[in-house]
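Worksheet: one structure, shown below.
Here the complex is missing one protein chain, while the rest keep their positions.
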Amino acid sequence: MIPIGYTFVYSFNDSLKSNITWRGFTFDKWLNVCNVQNGAVCQAFGNSLFIGAVATVAATTLGTMIAIAIVRYRFKFRSQTSLLLFLPMATPEVVLGAGLAAQFLSLGVPKDMLTIILAHTMFCISFVVVTVKARVASLDPALEEAGRDLYGSAWQVFARITFPLLLPGILAAALLSFALSFDDFIITNFNSGAVTTFPKYIYISAARGIPAEANVLASAVFILALVVVVTVQVSGAAKARRLAKLS
Amino acid sequence: MTIGAFADRGADLQLVGIEKRFPGFTAIENLNLTIPAGSFFALLGPSGCGKTTTLRLVAGLEEPTGGRILIGGADVTNQKSFQRPVNTVFQSYALFPHMTVLENVAFGLRRRKIGDPVAKAHEALLLVELDHLAHRRPQQLSGGQQQRVALARAIVNRPALLLLDEPLGALDLKLRRQMQLELKTIQEEVGLTFLHVTHDQEEAMTMADIIAVMNKGRIEQMGEPQQLYELPKTAFVANFLGQSNLFTGPVVSTTGTAIAVDVSGQKIVVPLERAHRVSGAVTIGVRPEKLTLHDVAPTYSDGRNVLGPGRVIDVSFSGVSTQYLVAVPGIGTLVVFAQNMAFGPAAHVGAEVWLSWNVNHGFGLDDDPTDAPRFEADLDTKTIAQQRRSSLITEFEEA
Amino acid sequence: MTIGAFADRGADLQLVGIEKRFPGFTAIENLNLTIPAGSFFALLGPSGCGKTTTLRLVAGLEEPTGGRILIGGADVTNQKSFQRPVNTVFQSYALFPHMTVLENVAFGLRRRKIGDPVAKAHEALLLVELDHLAHRRPQQLSGGQQQRVALARAIVNRPALLLLDEPLGALDLKLRRQMQLELKTIQEEVGLTFLHVTHDQEEAMTMADIIAVMNKGRIEQMGEPQQLYELPKTAFVANFLGQSNLFTGPVVSTTGTAIAVDVSGQKIVVPLERAHRVSGAVTIGVRPEKLTLHDVAPTYSDGRNVLGPGRVIDVSFSGVSTQYLVAVPGIGTLVVFAQNMAFGPAAHVGAEVWLSWNVNHGFGLDDDPTDAPRFEADLDTKTIAQQRRSSLITEFEEA
Amino acid sequence: SSGAAAKPTAAADTSATNKTLRWDNWALYIDVDDAGSYPTLDAFKAQTGISVKYTEAVDDNNSYYGKVKDQLALGQDIGADVACLTDWMVSRMIRFGYTQELDHANIPNLANLLPSLQNVDFDPGRTMSVPWQGGFAGLAWNKEKYPQGLKSVEDLWAPELKGRVGVLSEMRDTMGLIMLDQGIDISGKWGEEEFTAAIDEFKKRVSDGQIRNIKGNSYKEDLANEDTLAAIVWSGDIVQLNAENGDKWGFIVPEKGGTLWNDNFVVPIGSPGKKNVEELINYYYDPAVAAEVAAYVNYITPVAGAKQAMMAIDPLLAEDSLIFPDDATLANAYVFRGLDGAEEQTFNGQFQSILLGAA
Partner (left out) sequence: MAFAAFSSTAPSATAAPSTDPVARRRSPVALFLLLPGILYLVLFFLTPLVSLLLTSFQSPREFGDIGQFDYAFRWQNYVEVVTTYWPHIVRSFSYALAATFFALLISYPLAYFIGVKARKWPLLQSLMLVLVIAPFFISFLLRTLAWKQLFSDESFVVQSLKALSLLGPEAHVTGTAFSVIFGLTYNFIPFMTLPLYTTLERLDVRYLEAGNDLYASPFQVFRKITIPLSMPGIVAGTLLTFIPAAGDYINASRDFLGGTGTQMMGNVIEANFLVLQNYPSAAALSIILMTVILVIVSIYVKRSGTEELL
């Protein structure tokens, strides 16, 4: 909590270039986030959002498919598949990043946005599988059977029963993927080429002092997340109370 | 019977030579069954006997390895689940948690593109007296209410055949009895064919028009509840449907109307038309409530069988009636029920008693008593417990 | 009673003026209770009446807001749970899933550093006939086996007092009956004091030496099972423990031995020693199994009350007995049980019948009938359902 | 992951249509005004229509190179059209073919390049690289917290400074100063033996905790938050830091000698903006512009005539021997000699393993 508070407070620092010593309170940084250094902070931030979004969609799709297959079907090489899914989680990020970087290098793949997305998707898949799998496993197959029994074709049953019921799990997985991707530095650093993401921007600027604008953006994300989570929780609690009253 | 149309009345169901093998296990063996249209049919049997499997075969959720399934005369063996004019009320209800009660009920109608699904769903909910909760989610309902939604969700489709897989299994006794009555009422009102799976014999007896008792993938006996109870054909049925006192012995004489069986030296008479086997070693029996306790040896009379003397080894009061366990030397322990018409037990532990019953109340089984007991493990648990207890008591007394 | 020592026999339990308030809710109100050492005591009551709370107070898992708890004469009110010579068999068993059966059973012994815990645990497992499964994990056992492990885990400590919180609640009927017998046997054998909580009246009646019927945090009536059943004091007890036919009316005459009550013009006699109120408006009742059906008006006799004529509106066969619902104009619907001593029902739906019972079998309640019915919602669900059904049937017939 | 076998080829130039240019440079290396914009770059844009995205992306030659080397090897755009890197690194990049050849015809002002810098061994004729600024590595100290100041590298090892000393991750500067302190002429012929002696000293100071931090240009943060009170630093930086934070630090080129170096413009092989870069170089080789930059950054400008131009701006600065070094200053400044591939590997390896705290 302390560092978060620190970050927040220093987003109001009337600093020059580096944001180390306290020089007075100002809202300027909040108002002009994208106006310094040709908007480099904002661009990095935007890159991170974009990469996070694409990687999340890709990883969530692939991971959800795998999760459904693992719980609902029998197939050969089950244990090998499980191992393949577990390994990325047990591999330190340096190794993942370095390995992939070496691979791209020897294949002559230029490092840019695409390589970052490919890398992020890779390490997110396992987390998605784990998250969604739990949800699939707790999904009563009788519900799908009931759907079929009530004249739903295979596709209708998937679209109207299976998918909506898995949605909370899928959303949780997506959120997790996004958070992992958005905050990843190590793997990104090895595979980003010239593209700058938000963490990378911070890392690079760490050397010469982080501009207060970075604090502004980080604090903004934090506050936004806080507001969203609190709203969800509070409305959930209110709903639960209403439910309790009903019964 | 086409889908997209409502059944205006129940259809009959015919299973012809159905067989279902799972890898390494045969769950159903040559099953033949006809359920008349509009009847309330109960499939009764112990856990694992194949009830659910039968039902899933009818619903099309499982494919038979052999045989044919006909609904209203039409062969549906190769139809997919969603094409059959059949609906199921699942044991766990399987209500869709992400839809309101109304959406749940309208689901099937919408899939079949039947006009005005919402109005029809409301009607069905009115029938189960839950229309005021139409906009709740299933989680917000009590167990009994959920059960009624499940029923409405199935009934709204006016299926020719409604399958119920222990829909009351999850309820506690009180609610269960209440639901039984409601189910029965609704069936009578809408006139559909109900195929009800249960392992609760009391439930089957109070609700069904016809009961089939299933055991190890086969139908042991089928008929009206009272008929099955009064005249069980096998030891399995005799003990699964209520309790029985069974005796084994050779037929020693036969008249035009009855057979006499020697049970450890005492002669017991069974009417010919109530005996499935009439010669050789046979098993005969009588229900505990048909027995009368006597504290003096009853005088022999033509119409009554008498056993005794025996000793009362346990008396247990249960409110409405009292249960006595009577050990008769050479024969074993008999169970007697006596309604508490008066205060206090008719006999106390340790008392010497005789037992008698109307000859017409006995029955003779079809089982070959020399066979190894086929259903040993499926013996009524209460009986096992009673037997265990009395053996314990004997031990204590000896010690 | 110190911990670290085995109780060689059960201890008595005394609750003195116990009170338990939860924020905004009083669960127990001035509860006084004495359970004699070595007895099997059942606490019976509807859901939410405070049974579990009482038990948790005794176990020390909850602190009373008032009153004292004494075990074997020693005040344990301020002792912590783990210091009390009490063990509990939890409703959910609460077997430790990470330990084997044996480790579960030995747990309490080890905590008290009692010598040779493994051998003692094996002994306890032998007692519940599960020693061969000592090395399994709880998840690998059936429900009934788990229940027995829970029992062994408690009994092995030879607690002065054993608390059982609906230990059979999760079992199906068959297993439940079997377990009841085993529990009782074990209690008799080891001689401990059992405090058994249940909401199953049949369970309480067959097992307990003394029953206390609890309602809304208070004890309604307490006594031996048969006494409670034969002579209930309140409408609540009369309907919670079995079923009753209740009638209300003014006392119209009193003799030295009986009172006569006018029920919608028919005079019903109740013996004086069986009536809790003897003047003014009273509620009197009779059990369904005490009623006799007559198809002709019985001649008046001194020893019998007669009601009728009425009409049979429902007959339901349940194997051992048949239940009749008889509507008597001006009085209401009466329930009659008749044991199926012969074949076929004694009366058919629509038949005109009279009812009679031995005057000595009636009872008069202590409730003031002019009070609003205190326990309306707690009416036996079966009764509600039956009432609903008969009203439905009437509707149908009218339509 | 082997080093590239074939040399990459230069990207097609789109300068004619794309009037933007990306410039990676070190921190504290260009003039900045109070609003945070760069006056000389603004003027450049006004003059040529080319807008420059200026990024302080270089903290240390090695780490910068590490980030871009893979793209360079593939001949891809590294996200910069021009970068200013130190002589030895430029030498490596030229060897590997990672730089584009400059068209001197587009840089008429190159005539202003000081004669002494017109020919260097790694780039004869300056076809690939053009100096941006030069400077000294010397010693700085916090005048408030360590008023006694420093005279020599030896002074850094004073017990009072234990754990408060910073040195540069630039091997040639840190090792250079230590070797000079040990009496070695780092421009001359020296070998492994001399280097090892210096490395031993360095290692000792690191492992006994005398040296706290080893950093690139980010050493300035440590000075600012006073984690370090004395450090090996680059000359101009201190003047700029003093301007920003009040006259807090002293600077000196040690008595036994400091290092002298240049950072040079190079156009990475994948850049499509070489012509724009040439215009940029040309602009900064205007003595007036060069003087304006030098007046702010306080580094040695390679542009002849800048001194005269400086007279107009600030006569005092024109006399500053750190910006326009006189012979005496130059006599005390040494250029680290060139290393071949194997030497580079060994010496850098030894140096880095100390940074990593290896055995």
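Per-chain residue numbering starts at 1, and chain names A, B, C and D are given in the order in which the chains are listed.
Convention: contacts are C-beta pairs under 8 Å (C-beta built on N, C-alpha and C of every residue); 3 or more make two chains touch, one makes a residue touch a chain.
Here the structure is a predicted model, which means the values were calculated and not measured.
Counting contacts over the entire complex, the absent chain touches A, C, D. Looking at A:47, A:162, A:192 or A:219, the residue that reaches the missing chain in the full complex is A:219.
Considering A:42, A:139, A:157 or A:195, the position touching the chain not shown turns out to be A:139 (whole complex).
What chain A contributes to its contact with the hidden chain is residues 1-4, 6-7, 10, 20, 62-63, 65-66, 68-75, 81-82, 84-96, 98-103, 106, 118-119, 121-122, 125-127, 129-131, 133-134, 137-141, 168-169, 172-173, 175-176, 179, 183, 185-186, 190, 198-199, 202-203, 206-207, 210, 214-215, 218-219, 221-222, 224-226, 229-230, 232-234, 236-237, 240. Seen across the whole complex, the unshown chain contacts chain D at 1-3, 62-63, 66-67, 69, 92, 95-96, 162-164, 206-207, 209, 211-215, 218, 225-227, 341, 344-345, 348-349, 352-359.
Taking the complete complex into account, residues 3, 59-61, 80-83, 86-88, 90, 92, 94-99, 107-108, 111-112, 139, 153, 157 of chain C touch the chain not shown.
Throughout what follows, only the chains that are shown with their structure count from here on.
Highest C-beta contact pair count among chain pairs: B-C. Averaged C-alpha coordinates give centres for chain B and chain D that are 94 Å from one another. Between the CA-based centres of chain A and chain D the separation comes to 39 Å, rounded to the whole angstrom.
Residues 1, 27, 32, 36, 53-57, 59, 68, 70-71, 73-74, 76-80, 215-218, 220-221, 224-225, 244-245 of chain D are the ones touching chain A in the complex. Residue ranges on chain B touching chain C, taken from their complex, read 173-175, 177-178, 181-182, 185, 200-202, 205-206, 225-226, 229-230, 241-242, 287-290, 292, 316-321, 337-344, 358, 360-361, 380-382, 384-386, 388-389, 392. By the touch criterion given at the top, residues 16-18, 20-21, 36-38, 40, 101-102, 104-106, 108, 110-111, 193-196, 204, 206-209 of chain A touch chain D in their complex.
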